[in-house]
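Handing you this structure, nothing more for now.
Omission of a single protein chain aside, the complex is shown with its protein chains in their original locations.
Showing chain A:
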């Protein structure tokens, strides 16, 4: 990946895919996220950066209600996907998560075959009508995840037998197999070596044409490489949010500047 693209990147859409207004998250007594307002744009890679414990992963998990699984977590405020409140009582988190997919920090393929890993989402949501259609979905998903050529001859080998980078791309394929509209990635490259990281980053850039991608990362270089927009979180606050180039070259907030120059964090 080259760093020189910062200048020429453009945001392909101005329409907000997801909007958050006044989001507060409490873990028991701990106020983890304070009053976050953000618009995630369609067809854009948005990076969340910030020091450990700043709330960026917490916010990411709010976007597809993965925080529901944490019994002590409370989410206040309003998060909308295409104008619909995702925390409304009538929303089933299961259907939400089919539209807002997630890739986790550690590659976590199911201990099943590569094929079953990718086919699982479409199967449980009944997205395909026939075996042939399912095969097609698996193939396109693996192709989009740039894994097809490496695994096409061993689709029925266990997914856990792949290398770390391949496993993570398998997880991406699994996440995009349900054709989500937004793809959330929680430090997807933190367990990968530089070569695998480069592959995944390249992939993220390609995925942008079909999905909104939100990526949490600890690496500022990675944020600069892959994202068009960057949000900087600090101590539970959204400090600054804007064009990636502007955040890295001309930050408005002194805390952002301190972080990207390495003085805090």
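Here, contacts are C-beta pairs under 8 Å (C-beta built on N, C-alpha and C of every residue); 3 or more make two chains touch, one makes a residue touch a chain; residues count from 1.
Following the convention adopted for this analysis, contacts and distances are computed from a predicted model.
Student: Looking at what's absent rather than what's present, what does UniProt name the missing chain, "Phosphate transport system permease protein PstA", "Aspartate carbamoyltransferase", "FAD dependent oxidoreductase" or "DNA ligase-associated DEXH box helicase"?
Tutor: In UniProt, the chain that is not shown appears as "Phosphate transport system permease protein PstA".
Student: For the chain not shown, which residue from A:55, A:109 or A:165 touches it across the whole complex?
Tutor: Checking the options A:55, A:109 or A:165, the one contacting the hidden chain is A:109.
Student: Of A:42, A:55, A:121 or A:236, which residue touches the hidden chain?
Tutor: Considering the complete complex, A:121 is the one touching the chain left out.
Student: For the full complex, which residue in A:17, A:174 or A:208 touches the chain that was left out?
Tutor: Within the whole complex, the residue contacting the unshown chain is A:174.
Student: Per the definition of touch given earlier, which of A:30, A:95 or A:136 contacts the omitted chain?
Tutor: Once the missing chain is taken into account, the touching residue is A:95.
Student: Touching the hidden chain in the full complex, which residues of chain A are there? Just list them.
Tutor: 64, 66, 69, 71, 94-98, 101-104, 106, 108-111, 120-121, 124-125, 158, 160, 171, 174-175, 177-178
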